[in-house]
Structures are given as C-alpha cells and as structure tokens.
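Note that this complex is displayed minus one protein chain, with the remaining chains in position.
This part shows chain A:
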Amino acid sequence: MAWGINGRMSKTKLLNKTTRSFLIYAVLILLASAPAFYFISQWLYVYETDEVLIFHKEDFVKGTHHKFTESDIVAWNKYNRDVEIVPDMGVSTDSIVGKSLYEPTSGEMEPFRILYSPVTINSKKFTYIEKTNLVEMEGMVVSIAMMFLCIIVILLAGIIYISRESAAKIWKPFYDTLRKIQDFEIDKNREPNFAPTDIKEFDSLNKSIEKLIEKNTAIYKSQREFVENAAHELQTPLALFQTKVDTLAQAEGLPDEASDIIGALNNDISRMNRLNKNLLLLSKIDNDTYLEKQPVQINNLIEKHIDFFREQGEPKNLSFKLELDVQLSVTTNPALAEVLVNNLFMNAIRHNVQDGEIIITTTQNTVTFANTGLNNPLNSGKLFNRFSKENPSSQGNGLGLAIIKKIGELNQWNISYDFKNDLHYFIVTFP
C-alpha cells in the first residue's frame, strides 16, 4: 500500500483498480497456459502420428503384402524410403519409439517416430519398420506462439476497452451521485436530484443517501424554524414586559431605588429586544427571505446613516474618516446590503476606544472598515461565530459579526479580518 508524503494513503480510481487486477490475472493465466498448450499439442501430434503408423501397418497386413516373395520385399525396400521389411528382429508386439535421426535432405538431426511391428509374409516372420518425420512440429510451435500472442493482445485490448468504456458507463451513476453529494450544502435549500439507474446497488445507494439527506435537512429545517419561532414567540412576552415597565414608570412617588431599577429594566428590555430582532434577522436570512436583487451603491449606504452613527460615536468622541472616492456598486438585496454596512459601522463604534478613529474606504471591489480598539489582534477563528464576544462586558449581543458573515456567505462575498498598525480591519471583498 502506497502512502503519500502527508501520511495519507495514495488513492487509485476504482476503475483502474479492477482493470489492473483483471489484466494481471489474464496475463498470468495466458503465460501459464502457453507451455501447457504446447505440451498438450505435442502429445496429441505424437499420438496422431503413432495412429497413422499403426494404420499403415494394418493396411500393409490386410493388403496383398502377405503374399510377397523375397524379391518383392527387396523391391519394396528399394522403393519405400519410410517403410522397411527386415528379417525378424525379435519384436513380438507393436512398439513405437521416438528417435533423432540424421536427415540427409536437410543435413541435420531431426526427430522421428519409428514403428517396429512383427509381420508374417509367406509364413515367414519379418519385422515391419516405419518412420515418420516430426519436423512440422517446429512450425506448429511458432504458429501456436503467434496465435497466443494474438489472443493475448485481443484479450487485453478487450479488457481495457470494456473497463474504460462499458465499465465507465456502468459506474456513471455512481460518479454522478458522488458529484452531487460533494455539491450538497445543507444550509442551501437545494436537495440533490439523483439520476435514476437500473443498477440495483447504485439505486439503493441513491435511495439511502436521499433518505439521509432528507432526514438531516428536516432536522436542520426544524432547528432553524425553532430559532425563528422562539424569537417570534418571545415578541409577545417582551411586548407585555415593555408595556408593564412603561406603566410602572408612570407611578407617582417612586423611591429612588425603585426608579433606578425601572430605569435599568428599560435598558435590559431594549437589549433583549435588539437581540431578539437580530436572531429573527439571522433566521430570515437563512430562510431566503431576501432574494430580490438590484444594483446597490455601497457609498450611498455608508453616507445614508452617517449622521446616526456619528451621533452614536459621540460619547466616545470618535472621529470618522471617509475615503469614498471610488464608487462601489454591487448587485444584491438592498435591505441586506444596508444591514451589512450598518453592522460594520456598529461594530467599529462598539469596540472602539475613547477618542478613537474609524476609517471607511471603498475600492473597485472592496469596502473596508478600520477602527482603533484593543491593542492586540482578535481571535479571527471565533470572531464571526454567534455570541462570540471578546469583551464580555460590552453592550453588544455578539450577533453583529455573525450577521455580517451570513450576509457575506449568502452573496459569496469574502469577509476578512486583519490587524495592523493598531487598527482592526474588516474587509468585504466583492467578486
């Protein structure tokens, strides 16, 4: 098993893996069967040759040859190269032997099959000798080898072709499913639609995944709905709370202690109220409430509420520096773009220091809010999480940056954080 540099197993495609084992198996079988085939063919050839020899002899015996005279035998031997009638050599039964003999025609030693058989001519015992050259065998071996080579080539080509083409077709639904799972995101309202397949395993794979996704999406949805419903249901008790505190504040002759508490309660309700509104906003963004898009001038959004934010910055005596020379226009939902800009403003004010500074810059594709604040960088890993607060005593509810991030995700804008020259930078990059 091969291991990559990073310690992970190197991955092979399933198709290549099955093809490779097929190929190895086919080559091994072919290599092993080639000699076996050779020996079997040779044995069969020898067997056939021997049968022919016996057949010739029987033909000789059955024919008129048993009436041969001495001179006939001499003549026979003279004109037959391969058959010889010799005086009895003492063989009692047919016997065939393989021997290498000198062949004058080719001038070298060649393999022969030789039959020795007892025959009776004119009641006199003789030995019948017939020999057959096995020289065609060599040519046959070459033919067999050629044939095997052809078979190997055709077979391998076939295996490769089948696995590349036909197997690729078979595995297509699998890769299709895989791609769709990779593209699936639970927070987007798009469930994957698997292509129907006639392969049982893939069909059941698709069904299982569909079921899994369906179940998880339902759980995710109910979770999301829970947040929205909870925030919604809280509105009524909050309204009750608020009106009651408003009424209580009208009471005559309240002691100072009671007034302090009622005043504090008023602030608490405001905070609770804003927290709840932000939760509602987050779940509304999740539920695709803000889909309608149109061109939005970011610069206009920054300038729209600048007076409000200057006022909010007054207690800290913040100075605002706007570097809005570049007109930045993006196509998005105007309400959400405004929420984004406002939250960036709010974040820069909330985490600022006394006599601090806020610098807002636009470029062709970015808007940057830089602000003074704590003299060390924030933990950017946790920064954009819901309810993550660097300063626990801060008035913020910890949702501002989560909302910024959510709006960024929805629009595929990149939201990044940087800390340099004692300034905290929040940069929105538009594609």
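Following the convention adopted for this analysis, contacts are C-beta pairs under 8 Å (C-beta built on N, C-alpha and C of every residue); 3 or more make two chains touch, one makes a residue touch a chain; residues count from 1.
Here, contacts and distances are computed from a predicted model.
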Protein name, per the UniProt record, of whichever chain is missing from view ("Glutathione import ATP-binding protein GsiA", "Probable glycine dehydrogenase (decarboxylating) subunit 2", "DNA helicase" or "Transcriptional regulator"): "Transcriptional regulator"
Omitted-chain contact residue, chosen from A:S123, A:T236 or A:Q354: A:T236
Residue of A:N266, A:T366 or A:T429 touching the missing chain in the full complex: A:N266
Candidate in contact with the missing chain, chosen from A:K172, A:R224 or A:K284: A:K284
Residue touching the undisplayed chain, where the options are A:Y161, A:F226 or A:F308: A:F308
Contact residue for the chain not shown (choose from A:E165, A:E201, A:E214 or A:D246): A:D246
Chain A, residues in touch with the chain not shown (by the definition above): 232, 235-236, 238-244, 246-247, 249-250, 254, 256, 259-260, 262-263, 266-267, 269-270, 273-274, 277-278, 280, 284, 289, 305, 308, 311-312, 314-315, 335, 342-343, 345-346, 349-350, 395-396
